[in-house]
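What follows is a set of notes on a single structure, which appears directly below.
A single protein chain has been omitted from the complex, and every remaining protein chain is retained in its original position.
Naming follows writing order (A, B and C), and every chain is counted from residue 1.
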Amino acid sequence: METLIEFSYVVVFAIVATVFTIAPVVISRLIAPRTIGDRTFTTYECGIQPFGSAWTRHSVVYYIYALIFIAFDVDILYLFPAALSYTRQGNVYEFYSLLVFILILVLAIIYAWGKGVFTWKRKSLS
Amino acid sequence: MGKGGFHLETKEPIIKLAIAEKFINLARANSIWPMTFGLACCAIEMMAAAMARFDIARFGAEVFRPSPRQADLMIVNGTVTKKMAPTVVTLYEQMPSPKWVIVMGNCAISGGPFAFEGQYNIIEGIDKLIPVDVYVPGCPPRPEGLLEGLMKLEEKITGTRRFPVPEQKW
Amino acid sequence: MCGLDNIIAIVGKEIVRLILGLIGVLIVVVVNALILTWVERKVSGHMQKRIGPKEVGPYGLIQPIADGLKLLGKELLTPANVDKPLYYLAPVIVFIPVLVSFIVIPFDGFLQVKDINVGILVILAFSSLSVLSILIAGWGSNNKYSLIGATRSVAQNIAYEIPLLLSLLPVVFMANSLSLKDIVEAQRDGWFVWRWQFFAFLIYFIAATAETNRTPFDLPEAESELVAGFHTEYSGMRFALFFLAEYTNIFIASAIATTFFLGGYLGPVLPGIVWFFIKTYFLVFVIMWFRWTFPRVRFDQLLNFSWKILIPVAFANLIVTGGILKL
Partner (left out) sequence: MVKEISDKIKEAVASVEPVETPYEQRGYHLAIEATRTNIVDIVNFFDKSGFYLADMCCVDYIDYLEVVYLFNNHNQVCRVKVTLKVDPDKPSAPTISHIYKIARWYEREIHEFFGVLFDGHPFMTYLFLHDQIDFYPLRKKQVPVPEEDKKLLNSFNPGEQEDGFFLNLGPQHPSTHGVLRVVVKMNGEYMLSAEPVLGYLHRMHEKMAENRTYQQFYPNAARMDYLGALNFNLGYVTTVEKLCGIEVPERAQYIRTITAELNRISSHLLWLGAFVADLGGLTPFLYTFDDRENILDILEAVAGSRLTYSYLRFGGLFNDVDDDFVANVRKFIDRLRSRFSMYERLITGNVIFINRVKNIGVMDETYPLKYGCSGPVIRSIGIPFDIRKHEPYAVYDRINFNVATGTNGDNMDRYLVRIKEMEISLDIIEKALKDLPTGPVKAEKIPKKLKPPKGDIYHTVESPRGELGIYIVSDESDVPYRMRWRVPSYSNLMTFPQLAEGSLIADAIATLGSYDLVIPEIDR
């Protein structure tokens, strides 16, 4: 019951947010004048007609960062439940398990670092 | 330039209430965002107008937007060459309505010192290509000139002048 | 005990709370954005030996309203080559996390829309949506500048998401709760920023600056490189929504920092809500101060700073916290 009510808040707020963003756009549509020229609807590229579309093959240098992120993010989310049940004093076992968990994560960073993920080399055409 | 020359079609808003229009015009006049667009010498004076001494921000016009989509005002500041003309027109057309143009400096007004017999590369007056609202003459005009041009533009939008016209003493 | 009347009474109370909360939040969002745009222009002005907006209303106070009205009366251009559904969707999505985050922020002991027991998780989960909206905006615009800006934004946000989580974790360890109100109450003995979490606060603040795309981490809209970044093709009200969301995000990021590290609404003499706003706006001011002082970092520096410095330090901080708690 409590959870249901809590999440109904989230849902209602999300809906209101949607309405809140659509309303000014609609009002704006109604009260704004319009001018249409030959090139009004062309893509902006510093005033020059662009060469081709932006949707071309595009090298994303940070792909590898995205991969590490996924691994890390999931692991760190495991720590939230751990944080809730972490007790003060005594029970040093909890601390050791935390330590082991984090050390393994740190190993992953060291591995990636050693592999050269974090160095960006100058590229050359040739 | 595109085939068939310059063509611009203006449509009135769907709902137009006189009183609302008045308020919105007042808002427009007080929040004119220029486009970051520099051509030549006058661009430096345009920058100077945005800097500490002249501070165009007093009138809410310091938000220089690099993208024409978010700009209200295009300040054509410098010589427009034939190679540059299509770009200027494109940028003007890409601005959303309502949009205004201040022409700054003699070059953009009429070709200035570069209009001579046998010239082959400049447009003698940008008003041949795009509609112009305010002309600010000078070579280059002082930043105060640009500020006065802004006042003129505000006057044109709202119909009333912000400051009284300075007394002419000569 | 759990009769129908009881349920109706609870639901009725909740609905009243919900509506009041909604109205309050919307007012806060709009007023905050108006104030922040004015403050930003004034702060930048005075840092740059100018006076900033002055002529529009007393001290230029009406300036943001004029800007808002002007943007409302501005044409909404939709370039021909865009992916229309995505292009329209992006400014809508950008606003959902902004509004939802306000549910759990405790402005005062009782001034909170709803104290959800996984409060911080709600904010973190929804804040990921804003990255999505930027990506959609950049991709949907079919503009090369927007696309580069959008991919940058994604890389940046995911790189700084981890130090952000890691800097909030030690506080959760100490408070043993995910509810923001509980976390504030746990600071009755002293703010967490002074109770061993100073580094966590620093890391959080840096990461939050990056998450909100502010200088020195404003790469997604780096003006001198990418014109206007992901919102290059957006005009009028749609652009204003991105703008509004950005300023509200700054407020939320500062509010979380206040809640987690600076004792939230706790403070002597003055009422809690005043303390909350003083602390939050001070942090907002610091973020603006950054913007008008620092140059922008480069992209590889940005990513590597997170992975090489912030995350290891955050891990170390977490272990130390865990150890101290066991002492």
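Definition applied: a residue touches a chain if its C-beta (ideal position, glycine included) is under 8 Å from a C-beta of that chain, and two chains touch if they have at least 3 such contacts.
Values in this document were obtained by computation on a predicted structure and should not be read as measured data.
**Student:** What are the shown chains that the omitted chain is in contact with?
**Tutor:** Contacts of the unshown chain, counting the full complex: A, B, C.
**Student:** With respect to the chain omitted from the figure, which of B:Ile56, B:Leu73, B:Ile122 or B:Val136 is a touching residue?
**Tutor:** For the chain that is not drawn, the touching residue is B:Ile122.
**Student:** Among C:Lys144, C:Lys181, C:His231 or C:Lys326, which residue is in touch with the absent chain?
**Tutor:** Within the whole complex, the residue contacting the unshown chain is C:Lys144.
**Student:** What is the set of subunit B residues that contact the non-displayed chain in the whole complex?
**Tutor:** Given the touch definition above, subunit B has residues 35-41, 43-45, 47-48, 51-53, 66, 68, 78-79, 81-84, 87, 91, 113-114, 116-122, 139-140, 142 touching the missing chain.
**Student:** Given the full complex, what residues of subunit A touch the hidden partner chain?
**Tutor:** Per the touch rule, subunit A residues meeting the hidden chain are 45-48, 50-52, 56-61, 120, 122-125.
**Student:** Across the whole complex, list the residues on subunit C that are touched by the chain not included here.
**Tutor:** Per the touch rule, subunit C residues meeting the hidden chain are 44, 47-50, 144-145, 148, 151-152, 215-216, 218, 222-225, 227, 292-301.
Here, only the chains that are shown with their structure count from here on.
**Student:** Considering only which chains touch which, how would you classify the arrangement: line, ring, star, complete or other?
**Tutor:** Drawn as a graph, the chains make a fully connected set, so complete.
**Student:** Greatest Cα-centroid separation from subunit A: which chain?
**Tutor:** B
**Student:** Could you please state the distance in Å, as a whole number, between where the Cα atoms of subunit B are centred and where those of subunit C are centred?
**Tutor:** So the centre of subunit B lies 36 Å away from the centre of subunit C.
**Student:** Could you give the separation in Å between the centres of subunit A and subunit C, each centre being the mean of its C-alpha atoms?
**Tutor:** 14
**Student:** Counting only Cα atoms for the centres, state how far subunit A is from subunit B in Å.
**Tutor:** Roughly 40 Å separates the two chain centres.
**Student:** So which stretches of subunit A touch two or more other chains?
**Tutor:** Residue numbers touching two or more other chains: 29, 31-35, 40, 42, 44, 46.
**Student:** Which residues of subunit C are in contact with two or more other chains?
**Tutor:** In subunit C, the residues touching two or more other chains are 72-77, 227, 232-233, 236.
**Student:** Name, in rising order, each residue of subunit B that touches subunit A in their complex.
**Tutor:** Residue list for subunit B touching subunit A: 2, 4, 6-16, 20, 24, 67-69, 86-94, 96-99.
**Student:** Mind pulling up the subunit C residues that touch subunit A in the complex?
**Tutor:** For this pair, the touching residues of subunit C are 10-11, 14, 18, 21-22, 25-26, 71-81, 91-92, 94-96, 98-100, 102-103, 113-114, 116-117, 121-122, 139, 141-147, 151-152, 154-155, 158-159, 161-162, 165-166, 169, 172-173, 176-178, 227, 232-233, 236-238, 240-241, 300, 303-304, 307-308, 311-312, 315, 318-319, 322-323, 325-327.
**Student:** Can you name the residues of subunit A that touch subunit B in the complex?
**Tutor:** Interface residues on the subunit A side: 29-40, 42, 44, 46-49.
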